[in-house]
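One protein chain omitted, others in place.
Chain naming follows the written order as A, B and C, and within any one chain the residues start at number 1.
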């Protein structure tokens, strides 16, 4: 049991180490200096309080996107639609942030709630289609991503602006920004969203592990037939799972809309945060705590990467390669497990 | 109306061609039981390789360049797909996750190389592309000729021919029978002396090869250079076409043509009187919405290969 | 750690940097042009690329603008450019936080005392290429392909149509927007449908989406070298983009060049000399040589047409003709 748990922790750690080594090899082969590259990355992620603020800001949506992917995953569903749910959440949050003038205690929660609701709605559709027609959610969520992108762009153009490309700035009462955090981090874009992310992580853990609802969701995820046999409403649980997952993703969008950007603009393509969420969830072993750690890692990699071209002449894409390889190694954990058991045996 | 078809259909076909190639690749992979979400990434590799080859060797090979680029892209992407094969088949990785990793990696790696080789975010424009042709004789047929056989690219017609070839291979040859057996019931195939692992490797590599072709002709015909935005969603569209087409080569081709049609309609639509007042957004989301509708049973149930997504472990019950 | 560097930098030289949007410094458009201007400035003033000289940072997504601007501030550049109409929010924010630093924004307006805004009269340049198109069309059908439907691109559209109508009231201009600046496939499909419907000249103001327009035109030209179809380039001289392989011809009729390089160079020079136009909008039009038609235009456009173009150019510079900037003004 405990041995198993140890392996479960060691696998992602090994994956990260292997990914970083592979990244170094890529740099060496391409004629870059890996030490300079990684030092630049490290400096760009944690070098001073400004960079730390930026890193935490990036970690915030990553945690939520990771939770969204993981929540669905734990209940047997693959939500590739986090990206689209995030986009509609972002839109909804900004919409509320722009359209109303309310006291902060009402306005901010309302905007976040709107984001969660929009994401939930976007998750509901694939959930419903899966429950009702047994349509595979992977394909539907991929399609829903594109629909989210085009529909939200259209709304930004024709409703939130006058054929412009971005909305107005949200009212300060709906903003997550804070002078205090900015002064703390030398004017980084850090905002209070991180607290919401951490709360969301606790909520996910509690909901899934400690409640009857979570028990049902997990049971349905593992074995629908047995859940039906046990008297659970399978369809309702499938939908619920996608709705909750979508709500997490929607809140991730709110973090961008109410914190980082304070507006929403027409997007030529996806934000990528939703897809990165898959990596976060996977590396985090789909557990709330693991996701926080994984989000910190990926957030630091992404933010730190921006320092690499100027300080070490290394293209930022190196970090995308490293992240991809980390996912690869985690996915192929069979190999790492094999090596670990070998090592253990020899140790005995 | 006829005139509008003359505008829409040729562009529907050239939009569809990369999707057809890639979707046919998907058919091979998924028929063997390996999910391939990585088609998008494999197309990226194909597009990248095709463009880089084209830029590098255009002087040596002249008009032959795009064809050679296509072949090289095919080879490189199929080698790249080995990563998915190793992870999904030998290392029993979650196939969806491994596919997602392929997508991340291919984009990261190709952009990294572009920056390294060209010192900037995208390549130059390729100078030697495929030629537009009117198919001799066929294009002279009244009505149909100008609509279907004029103003097309050779690779587009190749894609359609290939769909029939793949159909023949999958349904009429021993290889196809074995491939389908491996995707439906790998253990049964194993006991019949079929090397499940080998079959799946071949299938995944074929999917890489065809997605590579798809990506390279997309880049050569349509975008003409390679950047982060060159392949943005076409691989997923191909995946959708394959499912829409019920994992059948001709179905996949039909679906890809349909998507091409929807996309070309969303663009040309603005020029058609009765579509003029329809907001573009409806036409933009049309292919995606239709795919979802189709999946909900509009066109009957689609049964995926039974072993799809499950790694085969010898001796596991 | 930063203190000594600051003194060193300030004492000896003037340093300048820019943040690109996602296009990068080789987008064959305003990012590239801006970088060319900055390079020219740097070289002429004996600066080195990098900290303390001239440099750029490329953004991967719009999330990076603020971060990149901040990064340059932290590296003590004396003047920091934000390139592109997507940048104003980020510039506004950073400019508020760092009132002692100097910023400039291209293609947008930020009203802050420490920000200089660079605007171009794209409508004027577009008017001139509209004149070329109006005089050159054989079919009296002309196309305009826009990237995103935003006020900036509307300036191109309005100026262009006004130019066409000024010389050829019978010509019809069909307008289509691709919805993105990086969707070559859309550009190609739009071009394909436009050429098929008898349009013979397309003006694109669509960034990389315009690559698709070129690709379609080239392929059609290759298929039938006698076909009279043209593309009008944008931002830079796009003659090379229009080269038909195997020939020495180009489908590029002319290009509306937007001399971001001129503006960037000019503003950097002003600032170095202590004339930073903070809080102002500096406009670059025909008069300032900030916009214009490409020199390669003479390859495909006959002398008499060029002469006409020149006449119109003078009229605009003199103020005789006022070019519309919006559809409303066009009417």
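Keep in mind that, in the parts below, a contact is a pair of C-beta atoms (placed from the backbone, for glycine too) under 8 Å apart; a residue touches a chain by one contact, two chains touch by 3 or more.
We adopt the following convention: contacts and distances are computed from a predicted model.
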Would you kindly match the missing chain to its UniProt protein name, picking from "Unspecified monosaccharide ABC transport system ATP-binding protein", "Dihydroorotate dehydrogenase", "Oxidoreductase" or "Multisubunit sodium/proton antiporter MrpA subunit"?
"Unspecified monosaccharide ABC transport system ATP-binding protein"
Partners of the unshown chain among those that are drawn:
A, B
Please pick, from A:181, A:219, A:258 or A:305, the residue that touches the omitted chain in the full complex.
A:219
Using the touch definition up top, pick the residue from B:141, B:154 or B:187 that touches the left-out chain.
B:187
Write the list of chain A residues that the hidden chain touches.
1, 210-216, 218-219, 222-223, 225-233
Touching the absent chain: which residues on chain B qualify?
172-174, 177-178, 180-181, 184-185, 187-194, 303, 306, 314-315, 317
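Just so we're on the same page, only the chains that are shown with their structure count from here on.
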So how do the chains connect up here, line, ring, star, complete, or something else (other)?
complete
If you tally the C-beta contacts, which comes out ahead, A-C or A-B?
A-B
Cα centroid separation, chain A vs chain C, in Å, comes to 36
Distance between the centres, which are taken as Cα means, of chain B and chain A, whole angstrom:
29
Two or more other chains are touched by the chain B residues 229, 232, 280, 284
Would you please write down the residue numbers of chain C that are in contact with two or more other chains?
22, 58, 179, 182-183
Residues on chain C engaged by chain A in the complex (per definition of touch):
22, 50-51, 55, 57-58, 60-64, 66-68, 70-71, 74-75, 85-86, 89, 94, 97-98, 148-151, 179-183
Of all residues in chain A, which touch chain B in the complex?
26, 30, 78, 80, 129, 132-133, 135-136, 138-140, 142-144, 146-147, 150-151, 153-154, 268-269, 275, 278-279, 282, 315, 317-321, 323-325, 327-328, 330-335
Which stretch or stretches of chain B touch chain A in the complex?
37, 83, 86-87, 91-94, 96-98, 100-105, 107-109, 111-112, 115-116, 229, 232-233, 236, 239-240, 243, 279-281, 284-285, 288-289, 291-292, 295-297, 304
